[in-house]
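Removed: one protein chain of the complex. Kept in place: all other protein chains.
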Amino acid sequence: MEFTAQQIADFIQGKVEGDPNVLVSNFSKIEEGQPGTLSFLSNPKYNQYIYDSNASIILVNNDFEPERSVKATLIRVANAYESLAFLLTVVEQSRPQKTGISPLAYVSKSAQIAENVYIAPFVYVGDNVLIGKNTHIMSGSSLSDNAQLGDNVKLYAGVHVYDDCKIGNNCILHSGAIIGSDGFGFAPSADGSYRKIPQLGNVILEDDVEIGANTAIDRATIGNTIIKKGVKLDNLVQIAHNVEIGENTVMASQTGIAGSTKIGKQCIFGGQTGVAGHLHLAEGTILGAQAGVSASIMEKNQIYQGSPAILAKTFRRSTVVYKNLSELQKTIYELQKKVADLENKLK
Amino acid sequence: MEFTAQQIADFIQGKVEGDPNVLVSNFSKIEEGQPGTLSFLSNPKYNQYIYDSNASIILVNNDFEPERSVKATLIRVANAYESLAFLLTVVEQSRPQKTGISPLAYVSKSAQIAENVYIAPFVYVGDNVLIGKNTHIMSGSSLSDNAQLGDNVKLYAGVHVYDDCKIGNNCILHSGAIIGSDGFGFAPSADGSYRKIPQLGNVILEDDVEIGANTAIDRATIGNTIIKKGVKLDNLVQIAHNVEIGENTVMASQTGIAGSTKIGKQCIFGGQTGVAGHLHLAEGTILGAQAGVSASIMEKNQIYQGSPAILAKTFRRSTVVYKNLSELQKTIYELQKKVADLENKLK
Partner (left out) sequence: MEFTAQQIADFIQGKVEGDPNVLVSNFSKIEEGQPGTLSFLSNPKYNQYIYDSNASIILVNNDFEPERSVKATLIRVANAYESLAFLLTVVEQSRPQKTGISPLAYVSKSAQIAENVYIAPFVYVGDNVLIGKNTHIMSGSSLSDNAQLGDNVKLYAGVHVYDDCKIGNNCILHSGAIIGSDGFGFAPSADGSYRKIPQLGNVILEDDVEIGANTAIDRATIGNTIIKKGVKLDNLVQIAHNVEIGENTVMASQTGIAGSTKIGKQCIFGGQTGVAGHLHLAEGTILGAQAGVSASIMEKNQIYQGSPAILAKTFRRSTVVYKNLSELQKTIYELQKKVADLENKLK
């Protein structure tokens, strides 16, 4: 399907600057823009690309001021990134959806499956599983006994949900996500070996949660590991047993949260961050990439960095000095010598 | 099923303090304890919760001394955590077990399968595979040609065991665990490209090993990657080719061990730790979370931290100073000036 700049501008309440009749049928990144595509400019880091971009239409923020002429037709909007997101969503939702239960799936007789569900070949649905309406489960995924999925859930291929785990409405789980594996709980024995502590709790994902590819969330020893409404976890994240993650907290890839830690709402964690067990992190905590948190953070909305994590502004100042540590040490040793000389002179 | 406090106390050789007839049918965490549940107190960090807990029964250590009155019935035992583990194990073992080979599984005619085995739908069992008795394999898992599983092994859904790998008795492998993927071995060519070194060895897991969700263990180039008896690996751990991990060593999530490294027995590694290749780590080595080990550790039972890892007590002292590096630098520059002034005066 093709649309004119004017049609799109009307749709997203924007203002056309240039040819309103130019046609596009696809999206492109601004630095790779081709004729017939719509691009966008939101991050000023990419401003340089707008002048030579071959995209036919470029969405820009209302306050964008070109430094020289732009070949493309511009559509000015309040927030170019949000308008782009809106257009992407429209396109995505117009795609055809699969439905029905494949005869190549295994579905227990005791499972209860709502209307308009898609279950692909080689999906395993265990005893007493509940699946809400409009939910899609791709090939090779498994729902063990008593698992529950809400409405409008999407499980991509190869997602495994263990016994008794509950997934709310509108959740998206990417391939390789594991929900409900055993917590890492062992008791040391006198002979040096470890005895397994059975993990009899479960995992609860509330509504609107997205879980990245190959992310693992362990079931609680007792009670629940809880991922609250609106939480977004990136790929390869580890959530240990009995952890609780507050509403709308987002964690970038390869982050790990150790057992029983409680993370507040609206937190933002960079990639490869780690939080030790049995801690509390206040709402709004921001962790820089690779931060390692070893103590609770009680004050809200603070930014931490480093391992062990300290306030980001302190960390940044210390890293500057760190580079010069060797020179600094030399300076100290010189001072020592000079001071000794002075002391000798004044004896 | 419901049990009285007295029945449970008799079972775990404990002493009831409070109503011996109170009934419980489930477990709870002390801070979330509800009537009808049994909870426990082991970590003193949680002492505060015992006074208001609504759990009907709470297991405590013999030496626990309440500071004020407790609503729940207490059962005093030598080790509350171990008694809890024992009760959890009893409950877990009383659960019904699936058996039989699903007609929806693929099992090679040359595979040898012992008695009382469960093979779920969509499991792939290759040529010459051996599976010991009482072993359970959940849906979507695969055992490639010549793989061997011992007795009482549990493979959760979506575990993949490559050709020729051997898994001992009583092992538990969680979903997404990959055993026997190729080691990362390449030889550089003159043109900048890399040629693959075939990885013809295998992986051996000895008895009583537990492997977490989405953990990957690479096969040896030649010979074996060996995970010894009683080792416990958490989720998302990486074990490279030709690594050897000693008995009863435990590694927390997201740890990575590079090729050909040998780790001693009874080591404990925190989360997100890394060990470089071709090293030896002595038995009893403890690594703090996020430690990065770049040299062999010959002395036993030492605690290391930091990246590059140094002795933990040195690390802790240095981190304290690190926070003040900027101020310290300022102090040094001031001293420089003062010393220069003094030198001028004494010229």
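Note that the chains take the letters A and B in the order they are written out, and that residue 1 is the start of every chain.
We take it that a residue touches a chain if its C-beta (ideal position, glycine included) is under 8 Å from a C-beta of that chain, and two chains touch if they have at least 3 such contacts.
Remember, predicted model here, so these are calculated numbers, not experimental data.
Asks: Of the residues B:Thr89, B:Asn116 or B:Ser181, I need the one that contacts the missing chain.
Replies: Of the listed residues, the one touching the omitted chain is B:Ser181.
Asks: Can you say which of A:Leu23, A:Ile286 or A:Ile332 touches the chain missing from this structure?
Replies: Considering the complete complex, A:Ile332 is the one touching the chain left out.
Asks: Write the list of subunit A residues that the hidden chain touches.
Replies: Listed in rising order, the touching residues are 27-29, 32, 39, 43, 45, 81-82, 84-85, 88-89, 91-92, 102, 104, 120-122, 138-140, 156-158, 172, 174-176, 208, 210, 212-214, 230, 232, 234-236, 247-248, 250, 252-254, 265-266, 271-272, 289-290, 307, 319, 322-326, 328-329, 332, 335-336, 339, 342-343, 346.
Asks: What is the set of subunit B residues that contact the non-displayed chain in the whole complex?
Replies: Residues of subunit B in contact with the hidden chain: 106, 122, 124, 140, 142, 144, 158, 160, 162, 176, 178, 181-182, 184, 186-187, 192-198, 200, 214, 216, 218, 220-223, 236, 238, 240, 242, 254, 256, 258, 272, 274, 276, 278, 290, 292, 294, 307-308, 310, 314, 317-318, 320-322, 324, 328, 331-332, 335, 338-339, 342, 345-346.
As a convention for this text, only the chains that are shown with their structure count from here on.
Asks: Express in whole angstrom the distance between the two chain centres, defined as the mean CA positions of subunit A and subunit B.
Replies: Here subunit A and subunit B have centroids separated by 24 Å.
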